[in-house]
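Yeah, one chain of the complex is gone here, protein chain that is, but the others are all in their spots.
We just call them A and B in the order they show up, numbering each chain from 1.
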Amino acid sequence: MLVVVLDLFGTFVFALSGAMVGVQKRLDLFGVLVLSFAVGAAGGMTRDVLLGAVPPVAISDWRYIVVALGAGLLTFYWWPVIDRMRGTVLIFDGAGLALFAVTGAQKALNAGINPVAAVLLGVLTGVGGGMLRDVLVSEIPTVLRSELYAVAALAGATVVVIGDRLPVPASVAMNAGALLCFGLRVVAIRRGWQLPT
Amino acid sequence: MLVVVLDLFGTFVFALSGAMVGVQKRLDLFGVLVLSFAVGAAGGMTRDVLLGAVPPVAISDWRYIVVALGAGLLTFYWWPVIDRMRGTVLIFDGAGLALFAVTGAQKALNAGINPVAAVLLGVLTGVGGGMLRDVLVSEIPTVLRSELYAVAALAGATVVVIGDRLPVPASVAMNAGALLCFGLRVVAIRRGWQLPT
Partner (left out) sequence: MLVVVLDLFGTFVFALSGAMVGVQKRLDLFGVLVLSFAVGAAGGMTRDVLLGAVPPVAISDWRYIVVALGAGLLTFYWWPVIDRMRGTVLIFDGAGLALFAVTGAQKALNAGINPVAAVLLGVLTGVGGGMLRDVLVSEIPTVLRSELYAVAALAGATVVVIGDRLPVPASVAMNAGALLCFGLRVVAIRRGWQLPT
């Protein structure tokens, strides 16, 4: 249950970042909603397709769709408010990254895949949505340019996979991984690196 | 049977629109054929992959491949003729959009997915090919910029999903949805909005 809530929260903040790029690119409402859904759901959908878990949860569970589109509507109609909260959104985005990286790695482990692939799928879940966002607005994905973003996801996913081999509960490893990833992102943001906005 | 014919017809007109962009971007024959297949088949392939219906019908049924590549050959070698029919092609494209949106939503419902996701997959089937086309030629997808295109698909798919809850045959809901979607597109075209060509 907690995992689902956190997962929906991650979807929301990622959808928010997609919608913000859409508004800045002067897309219309529908374009903004497409970007919201793409950024919020694409990473997890790719992971589920690669693991054979279809239909992906981002589609089969309507709450993910509603949350992603809700973030888009919010951004489109409350742009001045959202725009002012940019700094906070960046922090939220770091939280989303942390969460998606660890839940992605854990879901991959649960599917019985090898540890290297589990780390890879954790990173993919975390960064996939943002990559699609940038490709759709015809830019080189920031994750390719801004080292600490994907490295933070890598660190978080690695902690989960290592924890899986140790005699600790999965929840402990996931919390530790998420904290490490989030901490790295916050440090990176404080030192002046920014998401592409 | 009728559905397959209409589906192949939709594949053909979408492949035509992909090939036209390819010729205008001065791609060689092979590039044009790749764009034809991409635009004609990508939306349905993504839908099938997300529903777990693999291999997707656009690949497992050779007629889809032949129709898509045939549209590409036609456009490449008969460019002056195709170019003059641009207005007609736009109308055909609206027909393809309408058809793909309703068949996509219906296939999703048949797979037992929730209604919100069925609408989403209908829209995706309709607009996915065009999005891939624009990404491949390094442009921001028009569907993100031109509101009434995706909204028309949304309207058509929604009618199918609502019809599924009412005591009407699926064929009636699909016809109504396709007509609504097509009508919206034709009005949009008449009022001056254009596909990116």
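A few notes on this one:
Keep in mind that, in the parts below, a residue touches a chain if its C-beta (ideal position, glycine included) is under 8 Å from a C-beta of that chain, and two chains touch if they have at least 3 such contacts.
Model, not experiment: these values are computed from the prediction.
For the chain left out of this panel, the touching residue among A:49, A:74 or A:162 is A:49. If you put the hidden chain back, the residue from B:22, B:94, B:156 or B:177 that touches it is B:22. Here one chain is not drawn; of B:56, B:104, B:141 or B:177, the residue touching it is B:56. Of the listed positions A:121, A:173 or A:189, the one in contact with the omitted chain in the full complex is A:121. When you scan A:66, A:81, A:144 or A:187 for touch with the missing chain, the hit is A:144. In the full complex, subunit B makes contact with the omitted chain through residues 22, 25, 27-31, 34-35, 37, 45, 49, 52, 54-56, 59-62, 65-66, 135-138. Panel shows subunit A; residues 49-52, 111, 113-117, 120-121, 131, 135, 138-141, 143-147, 150-151, 154 of it touch the chain omitted from the view.
In the analysis below, only the chains that are shown with their structure count from here on.
Taking the mean of the C-alpha atoms as each chain's centre, subunit A and subunit B sit 29 Å apart.
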